[in-house]
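Here the structure is laid out as C-alpha cells; the discussion comes afterwards.
A single protein chain has been omitted; all remaining protein chains appear in their positions.
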Amino acid sequence: MAAGKETVGGASSMRRRTDRMMHWLFVGSAIFVSLIIFGIILFVGNQGLKTFADPDAGVAEFFFSTNWAPSEGEYGAAGFIIGSFLVTGLALLLAVPIAVGGAVFMAKIAPSWMREIMRPAVDLFVGIPSVVYGLIGLLIFVPWFSKMFPGEPGFGVGPAAVILAIMILPTVLSVSEDALRTLPRSLEEASYALGATRWQTIRKVLLPAATPGILTGVILGMGRAIGEAMAVQMVIGNAPVLPKGLGEPTSVLTTQIVKEMASIFGTTVNNSLFLMSLILLLVSLSLILIIRLVARRREA
Amino acid sequence: GQKEESKNNNGSTDTPKQEELSGKITASGSSALLPLVKHAAAQFQDKHSGVTIDVAAGGSGTGLKQVAEGAVDIGNSDVEAGKEYEGKGLVDHQVAIAPFVLVTNKDVTVEDITSEQAGKILTGEISNWKEVGGKDQKITIIGRAESSGSRKYIKSALLPKDKDFAKDAVVQDSTGALKTSVEQTSGSIGYMDAPYADDKIKLLKLDGVEYSPENIFSGKWKLYSVEHMYTKGEPNKVSKAFLDYIMSEEFQTKEVEGLKFIPINKLKK
Amino acid sequence: MKTKLTDKLATGFFWLIGFLILGILSWFLWYILSAGVPHLTLDFIFGKPEEVKAGGGVGPMLFNSFYILALSLLFSLPFGIGAGIWLAEYAKKNWFTDLVRLSTEMLASVPSIVFGLFGSLLFVTWMGLGFTILGGALTLALLNLPVLVRVTEETLRAVPDSYREASLALGSTKWQMIRKVLIPTSLPGLVTGITLVAGRALGESAILIFTAGVSVSRFAPDFNLFASGETLSVHLWYIRSEALVPDAMSIAEGTAALLIIVVLILNLLIALPSRYLQRKAAGKSS
Amino acid sequence: MNEKIRVQGLDLYYGENQALYEIDLSVPEGSITAFIGPSGCGKSTLLRTLNRMNDLIPSVKITGSVLVDGENIYGAETDVVHLRKNVGMVFQRPNPFPMSIYDNIAYGPRIHGIRRKKDLDVIVERSLKQAALWDEAKDRLNKSALGLSGGQQQRLCIARLLAVEPKVLLMDEPTSALDPISTLKVEELTQELKEKYTIIIVTHNMQQAARISDTTAFFLNGVMVEHGETDKLFTNPSDKRTEDYITGRFG
Partner (left out) sequence: MNEKIRVQGLDLYYGENQALYEIDLSVPEGSITAFIGPSGCGKSTLLRTLNRMNDLIPSVKITGSVLVDGENIYGAETDVVHLRKNVGMVFQRPNPFPMSIYDNIAYGPRIHGIRRKKDLDVIVERSLKQAALWDEAKDRLNKSALGLSGGQQQRLCIARLLAVEPKVLLMDEPTSALDPISTLKVEELTQELKEKYTIIIVTHNMQQAARISDTTAFFLNGVMVEHGETDKLFTNPSDKRTEDYITGRFG
C-alpha cells in the first residue's frame, strides 16, 4: 500500500509537469496560428508597396487607370479591381436568390426526406474541386455564351460569374439555412396564430428576422468568389482590359496574379502582383470585419 | 522496391566508378519547345534509367524566371533572355529552330493574307474577316500572355514597330490551350509553332506562301525562331549529358525533323 | 382567397428551387462522370503518364494527391487542434483571445492564390527548394489551419460541461480531462471536420501549381519530399493546356471524374458515418 | 349560451406516446374556461389542437373531432389559415416580432388585406387600447417592440391578436413569465374581453383560475378528470384526484 502511494505521488508530479507542458504547447499553437496572417500581411504588403518605388508606377495610376502594359511602363490595375467586383457582383446576383430560396426550402418547407437528400447534396457542391468547375465552365458555359452573344468569343465575365455562382451557392445556402432554422419557433407560431399563411410568415417574419445571418452567408460567399483563381482563369479570357460584354475577355485580380506569376521577383510587375494580393487580402479582411459588425448587431 | 532503387541512385552518384548517370533534371518554360524537350526527355530517360527529367510549360518567361531563380535546372525559351537577366549567370544553349504559323478556326473562309494584313489583324486594326476578303465575321484574336516567347517572336516578326497586340484578345497560358481555344471559337485567329498544328485547325498562307518545310529551307517561309535552353551557370553533369544528347547528331538528324522542328545547323540565319 | 393562391405558388416555387439545386448538381455529376468514367481503366488510374503518346495514366498524381494531403494534415493538425483546444478550454475573455480568434478568421479568408504566391516565394525561391512535395504540403497546411482551429473549438464546445466537472472533481489535470474525456467524446465531430478539410485540400490547385509544380517523379510512388508532386487537381488544370498528348481531352475528363469519385468516397466513407455518430452522441449526452 | 367549441373523443399521440385520452369538452360562447393540472398533463397540447397549432409538429397524430361553430376543424376542407384567424392564441412567453410596435399590431390586418394607413391607424389604436397598452405605447409606436418590458410585451401580443378580431382567444399560461402587477393587468383584461370573446386559458396558478374563469377543467396524465363551474370545482370537487390536487397534496 505504501509502495502504491509512492508511485501515485511520483506519477502525480509528472502529470502535473505534463499538464503544464501541454498548456504551453496549446498556447504556443495559438500564438503560432495567429502570427501567420500578420506574417503574410506584412510580407505581401511590404513587397506590394515596393511597386511604387518605380517612378513609372504611380499610386493614382495603379488604382484609377485601366491601362495595363508593363512593357510600356503602364501599371493601371483599376480594370482588374473593377473586374473582380463585377464578376463577384454578378455571381452574387445569380447565386443569392437561389441560395436563399434553397435555404427557405430546406429550413421550412422540405419534408424531412427531401432535407436528407439535399443536405449531402449541398455538401457535395462544396467538395467539387474548383478546377472541375473550371473545366465545366470551359466545356459548357464558354461555348454557350459564345452562342448566346454571336461575335463574342464566349470567354469572359459571363461564364466566370456562372461558375462562381455555383461555387458559392452552398456557402450562402447553408449559412442562411442555419440562420432560418435557429430562429425561435415562437416567431413562427405567433404569425400562424394570427392567421398568416406560410408564405406570409416566411416573407414578413422569418426572412427579415434572419437577415443578419443571411447577410453573413452572402458576405462569406463574396469572399470566396473574389478570391477564386484557377476556375476563373480557365474561362475569363485573361485580356487586361475592361469587359465589353458578358462573353468578352477580361481579367480580374486573381487571374492577373496567375498570369504574371512568370515575372521575376523584384521587378515592378512582380511587385504589383503582391500589391494586388494585398488588395485581395484587405478586401477579405474588411469582409470579416463586416461580418463581425453584423453579428454584433444581431446580438444587440 | 522503391527505396532500394533510390539507394542505388544515391550510390551511383557517390561512386564515380560506375558509369551510369543518375539524378533529376527539371525544365520549364516555352510551350513552343515543349514537344521537342518532352520527346528528348522520354528518349533520354529510356537510355539512362537513373535519370528523371520533369518538363513543364508555362511560357518562355516562366522558364527564364525559374531557371534564374534556381527553381528549375533548365529554362526553355523561344527568345533570347532579355536585359533583365543580365548578370544572372544564364548560359544559352541553342537547340533547334521552330517554324511559326498563323492558324484560324475552321469556319474562317480566308485562305491567304499578307504580312501587313496579319499585323493589322493582330493589333486590332482589322476586326472583321470581310476586310481581308472573307465573309462578314468578327475576328477573335486568341493570343498568349506577356511571358510567352511565341508572343514576343510574332510581335517582332509581324507587328508594325511600336505596336502591340490588341489588348482585348483572349489570352491563354500555353500553346496547347491556345490551340484548343482556336479550335473552339468561331472566327478566331492565333499564332503558334508548327509542331502543334493539326487538322483540327486551319493554317493560313502568308503572302501567298504555304507553310511547308521545303518553303522554309528555300527561304520563302519567313516565320521561324531559334529555340534556347538556358542553364544557370555551366550545366551540371546530368543536365549537360541531356543537352549534349539533344545537340547530338543522332537526335538532330533523326528526331528533330520528325517533330516538325528544324535542326539547328540546317538554317544559317 | 388571393393569399392562399400566393401561398401555393410560393410553395411550388420553393420546391422548384429545391429541384433546381439538385438538378444542377446531378447534371454536373452526370456530365463529369458519364464523360470520365469510361476512361477510368486500371491502367489510367494507376498507370504512369505519357509525355507525347496517347494512353497515359494518372497514377503518380493520384498518389501525390493523397501524399501531399497527408503531409499537409501532418503539419497542420497539431497546431490547428492545439490552437482549437486552447481557444475552447484555456482562453480567457480578453484582448489576446479576441486577437487569436480574429487572426484565425482572417487566415481563413485569405484567397488561396495569395497562399500560392507566398509559398512559391518562400519555399521555391528563397529556400531554393524548387518545386517540391514538401513546399506544397507546407503551404497547403496554411489553408487547413484555420478550418481545423474552428472545427476543433466548435466540437469541444459542444461537449457538455458536466463531463469537464466530473473529470476535474476526480482530481484529473486539465490535460488528462482533455485527452481522456473531451477528445474521445468529440472525436466524431473532429473526424467530420477533418474530412471537410481534406476534401478542400484535395481539390486545391492554386496553391500547389506554384509550390509543388506541374510534373511528377518518374518513380511511383515516390516518397521523396523533395520531388516535384503534381496532384490530380493540378493535373486537370495543366492537361488543359497540354495539347501535346492527343488524348488530352479524355485525360481531363477521366481526371475530373476520378477527382469527383475520390471526393464522393471521402464523403460516403468518413463524413456520413461520423456525422451519424456525432448525432447519436449528441442525442445521448443531452 | 351557444356552444362555441366542442371536443369529441379526442386522442392525441406524439409519435408513439399518447398525450391525450378521449377528451370530451364543450365550451360555451362568451365564457372563460380555465385548464388546470400538473405539469405535463396535456393542457398545452389540448389548447393547441383547438387552432391546429399542432400541425407544426410533424409527429402529432390525432383522432376524434374538434368542432368550432359546429364545423369539424380537422375535416378535409378546413381552411387552417381562416381557422387560426378566428381562433387566436397567446403564448406562455411573449413573442413579439422584431419590428416596431405599430408593425406588430398591423401585421395581422395587413396579411388579411388591409393596406390603407388610415384604417391601420384606427385598428392599432383600438387594439392597444383594448389591451390596456395604449397609454404606455402611444409615444413609441415606431420603436422596436423588443424594447418593451415582459408584461408590456405580453399585452402587445394580446393587442396584436385582438387586431385580427378573432372569436376565440386561447391563452397558454399568459402570465407565467410576468411580475404580479403585469399579471393583474392581464387578468383584468381577460375580464373586459370576456364579453366579446370566448376565452380558454391555461394556468398553473389555481388562484388565478378561481379569480377569472367561469368554468374550469382539471387534467391529469392526459385525461380530463373533471370539468365544471369554477366555484363548484374549487369548493366541492366531485373527483378525489381533483381535490388532492387543489389542496396541494401533489403536483
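All chains are identified by letter, namely A, B, C and D, in their written order; residue positions are counted from 1 within each chain.
Everything that follows uses one rule, which is that a contact is a pair of C-beta atoms (placed from the backbone, for glycine too) under 8 Å apart; a residue touches a chain by one contact, two chains touch by 3 or more.
Keep in mind that what you see is a predicted model, and the values were worked out from it rather than measured.
S.K.: Which shown chains does the hidden chain touch?
M.R.: Touch partners of the hidden chain, whole complex considered, are A, C.
S.K.: Thinking of the whole complex, not just what is shown, which of C:172, C:231 or C:267 touches the missing chain?
M.R.: Touches the omitted chain: C:172.
S.K.: Check the options C:19, C:96, C:163 or C:223 and report the residue that touches the missing chain.
M.R.: C:163
S.K.: Out of C:125, C:139, C:185 or C:233, which is the one that touches the chain we can't see?
M.R.: The one listed residue touching the chain not shown is C:185.
S.K.: Suppose we count only contacts with the excluded chain; which residues of subunit C make the list?
M.R.: 92-93, 160-173, 176, 180-181, 184-185, 281, 284-285
S.K.: Counting contacts across the full complex, list the positions on subunit A that touch the omitted chain.
M.R.: Considering the whole complex, subunit A reaches the absent chain at 4, 7-8, 10-12, 15-16, 19.
As a working rule, only the chains that are shown with their structure count from here on.
S.K.: Using the contact definition given at the top, which chains are in touch with both subunit C and subunit D?
M.R.: Both-contact set = A.
S.K.: From the centre of subunit D, which chain's CA centre is farthest?
M.R.: Measuring from the centre of subunit D, the most distant chain centre belongs to B.
S.K.: Looking at mean CA positions, which chain is nearest the middle of everything shown?
M.R.: A
S.K.: With centres defined as the mean C-alpha position, give me the subunit A-subunit D separation in Å.
M.R.: Spacing between the chain centres: roughly 48 Å.
S.K.: Two or more other chains touching the same residue: where does that happen in subunit A?
M.R.: 197, 200, 258, 261, 265
S.K.: Specify, in ascending order, the residues of subunit D that touch 2 or more different other chains.
M.R.: In subunit D, the residues touching two or more other chains are 81, 111-112.
S.K.: Could you list each pair of chains that touch, in label order?
M.R.: Those chain pairs satisfying the definition are A-B, A-C, A-D, B-C, C-D.
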